[in-house]
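Structure incoming, see below.
Rest of the complex left out; these chains stay put.
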């Protein structure tokens, strides 16, 4: 939360001379793609040095391991971009999974289970949105409160027990493969695509950035800020519920304990990917890389048999290294003042 | 011709402040209606009501014969009202095109048509005669350019009523000219225009009619502004006579105190050197982007120097940062009030005391609250800062009054040696300007060096003993007070080609010294 | 005399195991007519606060499964100061040096012993299926940050070793949290690493961990005939697996009885308070291996 874009007069005049402009473009390009490049470099090094890393099985496993985080990171990005915050996603994953499993148990209908789970997620999200946008409750407190309440509901509904799933059609969601890729991986890829387009190519996305960058300016320009906020949270709830249902299908049960601490992972992945907690800045490719870095580090540490205790150290160091490298590149690229 | 826009008995109360008190006036289509008044008189509040940002506590607003009750900015926009607010409201991370089209981006098949947006904005910018890259991020633009974006954003709405709140306060000469042309075109097109400014020249040059505010009340509307002598306007506004606004007096000059040697940094085009004598007021003029602010920031240690040295009374000043400069007695009052000056949510008193309190701490750590309160009250009184009390959050003050608070912060420095003022009177009313000029002279009379950067040419000429002119990142010349005519200064300030072609001037406005 | 009030503090209130324990303790409370105060104590700080809280409510004693066995000295001190009787359940409390605290009666089962049962169960089933140990990989879903988890898996490792299983075939899969998804991811990587094994046994801290391993194996085409997973707890998670029409790699679970732990421990405490009859210093219960075959009767017996 340090002073990100606090210095407005810092940057060059627009009609800069031609070579300067090219240099600037190039720098902007570097700043844009430094993260993906970094990741590609990392991946290559790992592929060459770490045994078993670059195998179809492992790469698919890696992607599968970040599927849930990836889906939710897409909407969390929107949420952070609009200068908000959502701590309730972990609980929502658990609750929608439990609810879906219970509905499945009672009705035997996959449709009912899926619709029920998604609707619950959307409702939770919309509730967050209303609390934050209309009742003006601080997002941290509001979503902390829903995080607690939704987790409570998951426990209460399931009486604290895992709810088993026996329905094969439902289980195949998490299991099926298309073109050799597990369905969850395909879903997360679609999410990145859809939300990338949403962020960059729709009025919704641009308004989201505007609201995060300067809510007052957005409001004065006629953007319906409150309504937009509610929509963002609603989407977040919906996608999170989808992730929860997919998780439930993968582990063939709805577990009320699932995904504790998930929210921090998702937010970290976004921030690692360059999304500003001060709002107004987001890049889908950055988020993708952030998610991948987190998953890759864990994957490689286990492949290399790093001791569990030392994994904490390594994970911390890698996080620092990633942002520092990125930092240096952007710093080299364009003198900012402070 | 019936009035297109009518305010009837409009009131607005904030805790402790009656910002508007039964204001009524009307504005006609095809005219430019000027609003004048001291800082805090209620002008911006009126525009915020017009723009749907505030709901009035009483009174009626009639647009095109229909009574309106705006509950949001969107309502006002829908009713054909566009307001360019005093505090710029842009989204720094978005591009010019996106800012200009905020809230109404063109779409194709549900997706934003970036190309069409870019083209649309490019075309409109060209039509408006504004030179801006639609793909540039706002964060990368100068304040003046951001101001132009704001103006374009409002014009893009094709509104019938367009209200400008001190649009020129951060524009320099060149952009101002563009703006004036636009305003005239809009008038010719039959729009209803409200125009707020503290610069009398431009009001005379643009406005057909004007209304004067004081303390939230309407004092008078002059149907034909040109007929009203400026002394009369000033007296109506300030409630007293102001004669020579610059109040220039010759002072005994001392020896050289401040010497800047070969200072260089990222934003300059080569090293810059100059010096200031004790008791001297040095004016800096240049067009927007000439590098004046950059040079001062280097001097102040706010940016990293690549070369050069600053000597004060023969001793080198550490370049480690603003705190070192302040400790040496050099202070800088920055040009961008909102981003670099105010601590928005802190009180007026806090904003005044933040720096100077280090000299009167108890045991080097603890504050002396009584002393700080007294100091704040003293400045509130002396600079006539309009605030309900010293504990008011500064963001709730009117723009001009915020500026006065920041000035007070630096005037409160007990051991002031060099006072650098970057656009000090931006958004300040005539009475207060007069006050600031007096302060400048007094500080100089104490033997301090004063550096005044201003894009207001008459102001530079009016206060400075000597004028330095900058152009494209370097000092392009120096003129003594006697030699510093408008043409001489402008010749040094304009790029060579432009200077040769046509020295565009403020001439259109009545030469400013006539204020004296 | 004051009405009898007994606290029952458990380290993970959300876990089904402890929910059950509480449920059975409640049953004892109803029978004997005392009040049961249930508080979750996820960490040392909360535990201290909960004991204070019990004293404020004028409870006379409490049963505890502490978040860490090394908190023993703190429990002892705090109970003494607040003048509360205390006994431990499930996990036996130790002092700073690691010695069991004699003054605190205990009812439970050693995590290490449960782990051994898992290991023995795996070894027996391998033998029954005629697997050659050298061709089998053993997946230890590890969460060594938690001392009980380490104890349990250590027990399983030791038992496997004793049965002649080669140590080199035991593969660690450290999970980053204790939920099923983390176990899944960890197992997935371990399976990649040791793709040479076509048959696997899997064990871990609880049923959820083993379930993750089983699902990961299925993802690689390893099904019931080539995977033997044995969990710990006998929870709903395990029962759900047994309820599936076809057998899965989730072969069994070592069931421990929350009934005895919850019901009997609170009865003992009640007896101690009302009749000043201290419980036996140590009461040990046993785990039972539950599989598809015997689950129905075990569930019925367990209530």
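Worth pointing out:
By letter and in written order, the chains are A, B and C; residue numbering begins at 1 in each of them.
The rule is simple: contacts are C-beta pairs under 8 Å (C-beta built on N, C-alpha and C of every residue); 3 or more make two chains touch, one makes a residue touch a chain.
What you see is a predicted model, and the numbers here were worked out from it, not measured in a lab.
Each chain type appears once in the view; across the whole complex the copy numbers read A x2, B x1, C x1.
The working rule: only the chains that are shown with their structure count from here on.
Nearest to the overall CA centre, using the mean of each chain's CA atoms, is chain A. Distance from the chain B centre to the chain C centre is 71 Å, each centre being the mean of its Cα atoms.
Per-chain CA centroids place chain A at a distance of 34 Å from chain C. With centres taken as mean Cα positions, chain B sits 42 Å from chain A. Multi-chain contact residues, meaning those touching two or more other chains, do not occur anywhere in chain B. Contact residues on chain A toward chain C in their complex (touch as defined above): 51-52, 55, 57-58, 61, 64-65, 68, 155, 159-166, 175, 182, 247, 250-253, 255-261, 298-299, 302-303, 305, 308-309, 311. Those residues of chain A that touch chain B in the shared complex are 5-15, 197, 200-203, 205-207, 209-210, 213-214, 216-224, 280-281, 335, 337.
Residues 51, 53, 72-74, 77-78, 83, 85, 89-94, 96, 98-99, 102-105, 107, 110-112, 114, 131-133, 136-137, 139-143, 145-146, 153, 266, 289, 293, 302-303, 335-336, 339-340 of chain B are the ones that touch chain A when the two sit in their complex.
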